[in-house]
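I'd like to ask you about the structure that follows.
One protein chain omitted, others in place.
What follows is subunit A.
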Amino acid sequence: MNPRMTVNPSAVGPTRLDFDVIRELVEPGTRILDVGCGDGSLMALLVGTHGVRASGIEIDPDGVKEAVALGLSVVQGDADTDLVNYPDRAFDYVILSQTLQATRAPRKVLENLLRIGEHCIVSFPNFGFWKLRMQVLLSGRMPKTKLLPQPWWDSANIHFCTIRDFVDLCAVMGVEVENAIALNAAGTRMPFQAPWWFWNLFGEQAVFLIRR
């Protein structure tokens, strides 16, 4: 592997613990689309370790430049408007990593992901996490954490949800949850047998493998 195709370490700090989980969900040698791929860190990782054929979409031009300079295929575009242009079942996996909460129409985006990919992998910060609940309860202000450091007025995140909210949406949309993993604040996986309420309280972020 080209030494330049390594991962930007700043992007794999505590905020990108979901990458490890996503790597386990993706079968080697498949076609993936990373929606909101940033600088292409996850794509580069999956190309290097899984030999996938990766494509990406990123709204931030600086991210696209980094990714293209790594030799990755990334389109400067918007998940809310540009996914409609992709044909049905063009990819084995469509990945939406920490991006769902930043879309204008999350349900529409999900509909497109499920259409474009055989499987979808969605990771998102859990707004039901106990620390966030405590901050709202005790300070009466919008919470800030290491994962969500921006103040409310400077955040691209406009559609937060909890793990339970997401599970509810999957049910409404008739989506099959193939796998789900919640990570606590330390990045440790929560026990699989634990009930949803437990995940919803102690999971800081969640990764779902879904399909239709």
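In the analysis below, contacts are C-beta pairs under 8 Å (C-beta built on N, C-alpha and C of every residue); 3 or more make two chains touch, one makes a residue touch a chain; residues count from 1.
The criterion applied here is as follows: contacts and distances are computed from a predicted model.
Asks: What does the UniProt entry say the missing chain is called, choosing from "Methyl-accepting transducer domain-containing protein", "ABC transporter permease", "Glutathione import ATP-binding protein GsiA" or "Homoserine O-acetyltransferase"?
Replies: Of the names offered in "Methyl-accepting transducer domain-containing protein", "ABC transporter permease", "Glutathione import ATP-binding protein GsiA" or "Homoserine O-acetyltransferase", the absent chain's UniProt record gives "Homoserine O-acetyltransferase".
Asks: Just to verify: which one of A:P28, A:P61, A:G140 or A:P195 makes contact with the chain not shown?
Replies: Touches the omitted chain: A:P61.
Asks: Just to verify: which one of A:Q76, A:T145 or A:N179 makes contact with the chain not shown?
Replies: Candidates A:Q76, A:T145 or A:N179; residue touching the omitted chain: A:Q76.
Asks: Applying the definition given at the start, please give the residues of subunit A touching the unseen chain.
Replies: 2, 4-5, 31, 53, 55, 61, 64-65, 67-77, 85-87, 90
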